[in-house]
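Sharing a structure below in structure tokens format, with a few things to ask.
Here we show just some of the chains, and they stay where they sit in the whole.
Order as written gives the chain letters A and B; numbering starts at 1 within each chain.
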Amino acid sequence: MFPKNAWYVACTPDEIDAKPLGRMICGENVVIYRAQEGRVTALDNWCPHRGAPLSLGRVDEGKLVCGYHGLAMGCDGKTISMPGQRVRGFPANRVYPVVERYGFIWLWPGDADKADPATIPHLHWADDPEWAFGGGMYNVQCDYRLMIDNLMDLTHETYVHASSIGQPEIDETPCTTRVEGDEAITSRFMNNISAPPFWKLALRGNGLPDDQPVDRWQICRFTPPAQVMVEVGVALAGNGGYEAPKAVKSYAIVVDFITPETETSIWYFWGMARNFRPEDKALTAQIREGQRKIFGEDLEMLESQQRNILRCPGRDMLKLNIDTGGVQARKVLDRMVAAEHAAAPAAAATASA
Amino acid sequence: MFPKNAWYVACTPDEIDAKPLGRMICGENVVIYRAQEGRVTALDNWCPHRGAPLSLGRVDEGKLVCGYHGLAMGCDGKTISMPGQRVRGFPANRVYPVVERYGFIWLWPGDADKADPATIPHLHWADDPEWAFGGGMYNVQCDYRLMIDNLMDLTHETYVHASSIGQPEIDETPCTTRVEGDEAITSRFMNNISAPPFWKLALRGNGLPDDQPVDRWQICRFTPPAQVMVEVGVALAGNGGYEAPKAVKSYAIVVDFITPETETSIWYFWGMARNFRPEDKALTAQIREGQRKIFGEDLEMLESQQRNILRCPGRDMLKLNIDTGGVQARKVLDRMVAAEHAAAPAAAATASA
């Protein structure tokens, strides 16, 4: 249950530096590589000759060469050559629209005619030298919507991340959720509290004292199909919180791209963009390690939750106030999937068979 | 194929000392923990909020607190509180009847109305200071009835446990089986034989010579649903065997509780209760290590047998004289399951769907 006519993060550039990458995205078996002049290309990961995965091959002068018998394919999915063989009339491989932008490779697993790169969400921090980004990726065995739920309801931090970013005030402070078009935004503001360990680190990293009361905020923004940006930060208390001057706050965006692999597994691209000390690479590495540990805690919980759900089919989950963000996100996703099915009922029926 | 209206050993107390335990018992997904005043409690292992396993949570002032978003549940399966949320009207979790007795936690996976703690079989040795007990647990991938068969026909000792408790006289000496109500008892008495290695150890442990002829006995008692107690021992030959005075024999009970996890896997609680040198903890440890090795040999055979049976569906097994104990046990179990289905045909049909 995921829209296919949408842009998903497929991989990061370093994953295709050395060789082609085979990856299943929204159930599509894809090979991603750099062709002529480094242009990113994504094709059906199937050699039309004998069905070997093209991702086991190599790139030679821009052509993707199968690692089994040397069939060479172009960016258009057409077979160019094969040693000693006639290749006219070979069926062309499917080509997936793909765009390299903001430090990620974006892929459109659905109907190529509908793919418009202009609809990739704008990431203002990605090309801004005032900002730095660090992140990583986990392959998690859960429905992508469970991860969206997780990120749209941060009360779990108090329990799952008690030693790093959790604190009781998150639970105790009500959140508000609003909908803007297809986006859902859940906000929470906690004033005059003590900073938890991760934010003490971020304050020190920004040259601020870590032992004073702070105002803390969390603004989770879901953008379909599977992106959650969480504006997070602390400001020394009484300076306006979220609106405080830059000099007295540490501000960042938790970046989450959640790409379905199958119905019950995801490629989870996580990271943090910050606008303090962007040049400090040691700080970037330190934050990334902190996040890697934190998201590892989520991973264990989400996979346990998914297994439990599969063990108990037909059982409902409750939708509380704190779940409003996730509920709104699911409504948008349901609408998108329904629209795809309405537009192409036969194809949709085939795909879901 | 197992009765659900019955008491099964679910775990040992040490398994719930530090944190809640998640365990599947007879296909039921259960969390077991100590609530107020150490009282053992067992609930459906499902958080009504988002389906996380409650066993990943913790106990706080007697309440079971979900490790995902902090939902707190009482011993009655009712949600008590959740930070910032209204919890009225939450559906209550199923509560499983559970009793701590004889050093084990007993659970009733079926209809709670029918659970009567008085029907837990009496274990006379469990609270008797003249007796000592040591044991352990294995998770084995086999139908629980294959383990019952194994324990009711000890001729396998000659082959599976040749180096510890097996000896040809077991095969050569006929056994007799009798039925007492729902119990089946298979007995074998071997007189004036040499003691095998395990019993030489037990004789020495009891201060008796290990190089003299002995009379040896094995009395296997099946009590439904899944308990087999095997009275075992050796006496210096010519003193009356099983009836010999305590001073010239080493006597013990092999304790076996076989709890189905699924149709083809079990939680196998094994151990030995002995009435000689009960205060000798080193001897207890030594015997436990001997048993762990012996039951490990069974484990390998039973899992191979189960895989072979699954590989050859529809094939029959023979029922020989030595199998009478297991055959009688299966008759009792068939009767219990049929009675459950007759009493609740709709529920049974649902459960087996």
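Note that in this section contacts are C-beta pairs under 8 Å (C-beta built on N, C-alpha and C of every residue); 3 or more make two chains touch, one makes a residue touch a chain.
Computed from a predicted model, the values in this text were never measured in an experiment.
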Size of the entire homomeric complex in copies, 2 being in place: 3
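In the analysis below, only the chains that are shown with their structure count from here on.
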Chain A and chain B have mean C-alpha positions lying a whole-number Å distance apart equal to 47
In the complex, the residues of chain A that touch chain B are 149, 153, 155-156, 158-160, 168, 171-174, 301, 304-305, 307-309, 311-312, 315, 317-318, 320-323
Which of the residues in chain B come into contact with chain A in the complex? 29, 45-46, 48-53, 56-57, 65-70, 82-86, 90
